[in-house]
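Let's turn to chain A:
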Amino acid sequence: MMWARKIGLITATLALAGAALAQKPPAPSGPKAEVIHWWTSGGESAAVKTLSDAYRAAGGQWQDMAVALGEQARSVTINRMVGGNPPTAAQFNTSRQFFDVVEQGLLNNMDEVAARDGWDKFLPEAVLSVIKVKGHYYAAPVSIHMPTWIWYSKAAFAKAGIAAEPKSMDELFAALDKLKGAGLVPLAHGGQAWQDNIVFAAVLANVGGRDLYLKVLRDRDAKAIQGEAFKNVLLTFKRLQGYVDKASPGRNWNDATAMLITGKAGVQFMGDWAKGEFTLAGQQPGRDFGCIAGFGPSSLYIIQGDVFVFPKTSHPDSLKAQKLLASVITAPATQVAFSNKKGSIPIRTDVDASKLDLCAQQGLAIMKDKNRQIGNGEVYMTPDQNGALADILTAYWNRNIPVEKIQKQIAEALK
Partner candidate 1 sequence: MNPPRSASGASPPGGQRQWPGKAGSTAFAGWRRILRGLVPWGALLPMALTVLVAYLGATLWSLRVSMSSARTFPSDDFVGLAQYERLFDNERWQLSLQNLALYGVLFIVATVVIGFLLAVFIDQKVKGEGALRTVFLYPYAMSFVATGLVWQWVLNPGSGLQQAVRQMGWPDFTFDWIIDQDKVIYTVVIASVWQASGLVMALMLAGLRGIDDELWKAARIDGIPTWRVYLSIVLPMMGPTLATVFVLLFTGVVKVFDAVVAMTQGGPGTASDVPAKFIMDHLFGRANLALASAGAIVLLLTVLALVAPILYARSRGRSA
Partner candidate 2 sequence: MSASNPVEWTALAPVAAAAGVAVRDLAIRFGANEVIRGLNLDVAEGEFLVLLGPSGCGKSTLLHSIAGLIDVAAGRIEIGGRDMTEADPSERGIGMVFQNYALYPTMTVERNMSFGLRVAGLPRAEIEARVKRTAALLQLQPLLQRKPAQLSGGQRQRVAIGRALVREAGVFLFDEPLSNLDAKLRSELRRELKLLHQRLGSTMVYVTHDQVEAMTLATRIVVMRAGLIQQVGTPHEVYERPCNRFVAGFLGAPGMNFINGRLSMLSGGTVFDAPGLSVDLHAYAFAGRAPTDQPVVLGIRPEHVQIGPAGEREATVQLVEPMGAHQVVWLSHGPHTLAAVVHDAQVLSMGQSVRFSIDRSRVSLFDLASEQRL
């Protein structure tokens, strides 16, 4: 008897999901979802619209609550939970930011949707390690960004006489020297703490390699941090600072990308969201600018993405809304539509990549190889440790401090 009821249940939900997708969207009487997120700029708004359209198509009502800047949005979510008026869903980064919230038991889990849609099959291990806490799925992944792309302006490379795309760190330094020789700004960089950290992560991944990356950030092994290999990573990181123009401190990342667009600068380390600035200026990957995920065949694909968490609420139909939302945003069609607008890559590799742009396809290809996937610092460290590391690195980038002292400080901060 048990079996019959279970099969009945499954077929019923499948029928419901299938029916919902196939038919004309029913009158918007479906479950209401109030979603807090920080995709507030032009390009990002277009991306979140794909989610809201998909959710409406599935019969739900999307109530949008956009709040600029991640820190601000997360604080509003937490304050709303404390005040007893939580949203239906709220955006967080693919990181440990919401572990405390899980500990306090304030989140509903999405085990049912995860099991039904088979999240384990298509989600990268790094993402799973964050959204699964003690066996329960507490967040639905939305996007995968790679923060450490290397962008270069084809016009600037042509002017500096650089024929081919650099394939290694040394070739990159050679290109930077040529750019300097041609009187251009070799490395376009915005002097803000989080941007300094992106450069560091890129160097750690490309120079240090997978093992050192995990030893330093995940295991936080003091011996590795004090070791020669890590010292070399830090020195390479500092060496890059020499190629930055004097007006870099305080500059916003879009202004740095603008230097690439106008051909005043050659290279920039920035996440894949930079594609938004290039497309806005009417430039196309491959033609006006190039994108390098990493050097070498086993280059790493650092995962920094966004997820939705689902606060516990007393409203009856909100759990239904949360489940519908979780399954809608992880559906392949939504993922492709969203990635196209957002510049990120889908969270699942079993999607038709043809509609994605050149760089996204390159990223998806790398993602197919499981052991080239790796999480960014936030995945392995608590926000506090991540922040402390950021302080040390940005100080090192801006001031000349002996590298040994920096190694000691990092070991101290991450113990």
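As a selection rule, all candidates are chains of the complex that A comes from, given by their letters.
Assume contacts are C-beta pairs under 8 Å (C-beta built on N, C-alpha and C of every residue); 3 or more make two chains touch, one makes a residue touch a chain; residues count from 1.
The structure displayed is predicted, hence computed values, not measured ones.
Chemist: Please state which of the candidates 1 or 2 is in contact with chain A in this complex.
Modeler: The single touching candidate among 1 or 2 is 1.
Chemist: Spell out the residues on chain A that touch candidate 1 in their complex, using ranges where they run on.
Modeler: Residues of chain A touching candidate 1: 71-72, 74-75, 78, 82, 97, 100-101, 104, 191-193, 196, 245-251, 382-384, 386-388, 391, 394-395, 397-399.
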